[in-house]
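Note sheet for the following structure.
In this view, the complex is presented without one of its protein chains, the others remaining in place.
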Amino acid sequence: MTASAGLAASFRYTFGRGNPNRRQVLLGLPTVLFLLFLFAIPVARFMLLPIADGTIEPYVKALTGELFLLVIWNTFKIAAYVTLFSFLLGYPVAYFLTVAPPVWRLIGFFCVLIPFWTSILVRTYAWLVILGRRGIINETLLSAGIIETPLAMLHSTPAVLLGMVHVLMPFFIFPVYSVMQRIDTNLISAARGLGAPDWRVFLSVYLPLTLPGVLSGATLVFILSMGFFITPALLGGGRVTMISVLIEQYVNTFLDWQFAGALSAVLLAVTLIAYGLMKWAMKGDKKW
Amino acid sequence: MVNRRRRSGFRILLAIYCGFVFFFLVAPLFVVFPISFSAARYLTFPPPGFSWQWYLSYINDPAWIQATITSIKVALGTTVLATLLGTMVAFSLVRGSYPGRSWVDRLVAAPIIVPNIIIAVALYGVFARFQLVGAWYGVMLGHTVYAIPFVVLVVGAGLRTFDQNQELAAMGLGASRLEAVWHVTLPQIRPAIISAAFLAFITSFDELIIALFTSGTNATLPKKMFENIIFEIDPTIAAVSVLQILLVGIVVTLAARFGVGMNPIR
Partner (left out) sequence: MSDLSLKGIAKHFGDVVALEHVDLELARGEFTTILGPSGSGKTTMLRIVAGFEHQDAGQVLVRGKDVTQLAPAKRNMGMVFQNYALFPHMTVAENVAFPLRMRRTGRAEIRERVGWSLDTVALGGYEERYPSQLSGGQQQRVALARAIVFDPELLLLDEPFGALDRKLREQMQLEVKRLQRRLNLTTLFVTHDQEEALILSDSIAVMNAGRIEQLGTPRAVYAEPASRFVADFIGESNLFQGRVRAITNGLLVIETEAGHTLHARARDGLVEGHSVSALVRPERPQPTDGGLSGINDFEGEIIEAVYMGESEKYRVALDGGLEFLVRWPGQGEARTRSEGGRLAFSISPDDLHVIAVDGSKK
């Protein structure tokens, strides 16, 4: 009774003429309702489906079943590898884009941006053409006589990794580049002037300074990898199973929505934890 | 002296390393182009000769054309709806200071963080109940959910650099609130809104997962491509890919011309 009266009062305040922010509230309302009904509520309902029957059994199954743990672990491993390779390949590129002369910088940007704006499907298709049984690599090696039977490169974890790194690396490069660009080059000169050898300058000055960019880039890549679907589905060919592929199977093949919901809850939890950790690390970073 | 030589050695090494990475990034695209003009009946590389056959097979296949039309319809609808909803909520978030604003902020950003597959399946469940599966506007609603955060990001950034005193000035000089927004605010954040609209268009046009679940028999272009890749690798896809790259290229160029630029680095 009193709770509902309080709710009514705060409702009246929020939307009433007394609120100086009434216009802003009303302006945001359609979008909020849209996202509530077409996003938040459907997602919540989907993940809470198992509970609707008064059981938590699907969650338990998702977290204890050996097969599922394996898939979750596999997904995590792939996401970690993709993040690592994005760092190893993307960090020098971001640095190159910061220091390269204008012409090279422009060429570099084109090489990063054109694939970025190209549909993931198109790119994945290209990898199929390159790595396939009768693809470019196999045909070349066969005709050169280096191998006699085609190599089976597709439908393997390395193929999936290759495709995912290709798609996700730009997401690592952008934030790192924007941080590198803002670094005061005087700091680097100062460190050199103080007699530090180049590798020390890099490890103790440059890398820490770029850490915020590395963190947000890595988190972005990791989160996107965890939920990735297209590349594992096509390049993994059913042999490399990630959570999202499993969710799709449980919905479309086994029609087991409850278990799909439980798996989704696990996937979302891991994603949110990664995101939360990044936010927390960034907050600690701002202290100095 | 020694130091300088070592440094230029490092630069050469860096350039070579990055050259490999750049090659890795663009190589797939250079495979798609030649194959789309292949004269062979099946997939071989390098192509034995030049031919338009795969482009003709795309144009002459009603299923491909239908998928293209559906995709364009969905993308245009998404562009209008997401730009409208996103711009409104961006205004609300940048200018408002009401209780719960941070929650609105989170809600609006969430579709980027929540994996697409979860959004797709959840919407599939809802749409199945209301018999919206297979309707182009169902896919459009799903894509709008996904595109709103991008719009808010771009428009919000534009709005934050706008001096709100100008709106007050306009009102003080005789404009109603609506006139002030129309004549003073919107013209100044127009580049951001245009960029956001193009971004929404591309987001929708390229999106596969939500469409995979909710478009039913009325497939969008990415879904049709996905199915084709799974069932047969036929160079028609290469032709479609080239066309898609061209379309996105045109859109990005237009956006760079009229918007604040589609270079996400800036």
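We call the chains A and B, going by the order they appear; numbering starts again at 1 in every chain.
Keep this in mind: contacts are C-beta pairs under 8 Å (C-beta built on N, C-alpha and C of every residue); 3 or more make two chains touch, one makes a residue touch a chain.
Predicted model, so just to flag it, every value in this text is computed and none were measured.
Interchain touches from the omitted chain, evaluated on the whole complex, reach B.
Screening B:I148, B:V184, B:A197 or B:A211 against the full complex identifies B:V184 as the residue touching the chain left out. Check B:I72, B:A109 or B:M171 against the missing chain and you find that the one touching it is B:M171. Listed by residue number, the positions of chain B touching the unshown chain are 163, 165-166, 168-177, 179, 183-184, 187-188.
One rule holds in what follows: only the chains that are shown with their structure count from here on.
Chain A and chain B have CA centres that are 16 Å apart.
Note for the complex: chain B touches chain A at residues 6-7, 10, 14-15, 17-18, 21-22, 24-29, 31-32, 35, 43-45, 85-86, 88-89, 91-93, 95-99, 104, 107-108, 110-111, 113-119, 121-126, 141-142, 144-145, 148, 202, 206, 208-209, 213, 222, 225-226, 229-230, 233, 237-238, 241, 244-245, 248-249, 252, 262-265.
Across the complex, chain A meets chain B through its residues 10, 14, 19, 21, 24-25, 27-28, 30-32, 34-36, 38-40, 42-43, 45-47, 89-90, 92-93, 95-96, 100, 104, 107-109, 111-130, 132, 134-136, 139, 166, 169, 174, 177-178, 198, 223, 226-227, 229-230, 234, 244, 247-248, 251, 257, 260, 264, 267-268, 271-272, 275.
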